[in-house]
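Heads up, this is only part of the complex; the chains shown haven't been moved.
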Amino acid sequence: MSKEARIKEGDDILIFIDKKRKILTRAERGKLHTHKGYFDLGEVIGKRFGNRIVSNKGYIAYILKPTLLDYYKKFSRRTQIMYHKDLSYAIVWLGISSGSRILEGGTGSGAATAFLANIVKPSGRVVTYDVNKRSLEIAEENLRRCGLHKYVTLKLGSIYEPIEEESFDAALVDVPEPWLTFSTLENSLKDSARIVFFTPTINQVERIVNKAEDRDILIVDTVEIIERSIRVKEGMTRPETVMIGHTGYLTLAVKVKKDK
Amino acid sequence: MSKEARIKEGDDILIFIDKKRKILTRAERGKLHTHKGYFDLGEVIGKRFGNRIVSNKGYIAYILKPTLLDYYKKFSRRTQIMYHKDLSYAIVWLGISSGSRILEGGTGSGAATAFLANIVKPSGRVVTYDVNKRSLEIAEENLRRCGLHKYVTLKLGSIYEPIEEESFDAALVDVPEPWLTFSTLENSLKDSARIVFFTPTINQVERIVNKAEDRDILIVDTVEIIERSIRVKEGMTRPETVMIGHTGYLTLAVKVKKDK
């Protein structure tokens, strides 16, 4: 049996009631009110992660150690954020790992930033640009909340314009007109660096692909990732009735030298 | 302009002809025969990644630096391997990063093993079990090919039985009867560790979910990830005609303590 540390006051905890009700909070004296009654959070201190807690109405919840996905779901946000399904596909395609240096165009709320940082830490770095100052503030706060801010450089500005950094291993681009980032990508990425463009509409995809033709951007593929949740219950198993039908397209590319 | 290293003799290279034709090989004197004519691989030496090469028939290809996905597609295999879409979703759900210790049940050809290792390196470790000695040999060779073997412990045996290692941060389980691994998972994972069960059939999902009910395994969700490739061409854009309809289900779980 593992002899793991007990939960200490102030630790981040995830109160898991069920698949759709998970509350990210801290272990500290006080009541957590839910529609299943209230939980006395003071009780949690000294327990181990994975233990359960019972509400005053007798409902059970589990005290889990939050992963980045749990933080991410609670991120403050001003705009749509990339989904788990899209982000994870992009991360693997980018071929990154601990130590990689990533350029991100379009910080938004810092959701993708956080996942990239989580992969490249501790020795790698994510440099992320956004034209919106408020977005950067929110992103910083979100990154700080999950302890990943130290692996990220947040910059006010657009990658439609030249940037000072160079030699990135990979780039994730989530901006309205991705074709305007081509010069920056050509100048700031390492040779053969992988790029993912995330765009909600098919017209953006078409413009990326068409405009890349005479640029040093080699288009490899465009994919759409669809996630279906299954309601599993003995004798009553079926996919969920309502699902997210579309988030966006991932266009996969590589920085090359076409003219030599 | 970046001043990156030139391609040296013996370097792994990916000859990218088009989306469907990519050849993983080495930079060394000799001809690479393809249906587009042959490429003189000796020419590649001294060039930079991202540069192009021309076949004797005048066709262009790009010399790319292979990422793990490129190695993975060329892995020797005896069995079906997990797809990019499923693997990446699992990796993000497991909440792992550099330094994590992962238990894998069912090494197969080492495909998932490689992706896990790529995330946890250099300080983390993947311990992977398979009952088939030949699979382990193939997996080792595959891992060695992409330089990830040093982050992996390959073990002959089944996680249906108790194992000696403990305190894993997460587990990926891809075996025929995943419910038989519950005791091992309960004993070998850290509290609140995340688990992904990959299974091709819905019946396996049902059994996992039903049998987990009175075990220290909390089921969070079951999802299916579907990938659709889009054929993008000005004025003729449409999803590809034929697609992979199904690979498997991902059942997402957490190790908890239900009785306390």
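Letters A and B mark the chains as written, and numbering starts fresh at 1 in each.
What we mean here is this: a residue touches a chain if its C-beta (ideal position, glycine included) is under 8 Å from a C-beta of that chain, and two chains touch if they have at least 3 such contacts.
Predicted model only: the values in this text are computed from it and were never measured.
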> What is the copy count for the full homomeric complex in this file, when 2 chains appear in place?
Replying inline: 4
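Basically, only the chains that are shown with their structure count from here on.
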> Using mean CA coordinates as chain centres, what's the chain A-chain B distance in Å?
Replying inline: 20
>> For the complex, give me every residue of chain A touching chain B.
In response: 1-2, 4, 16, 19, 48-52, 62-65, 67-69, 84-85, 87-89, 91-95, 97-98, 115, 118-119, 121-122, 166-167, 187, 190-192, 194, 202, 205-206, 209-210, 216, 218-230, 232-234, 237, 239, 249, 251, 254-258, 260
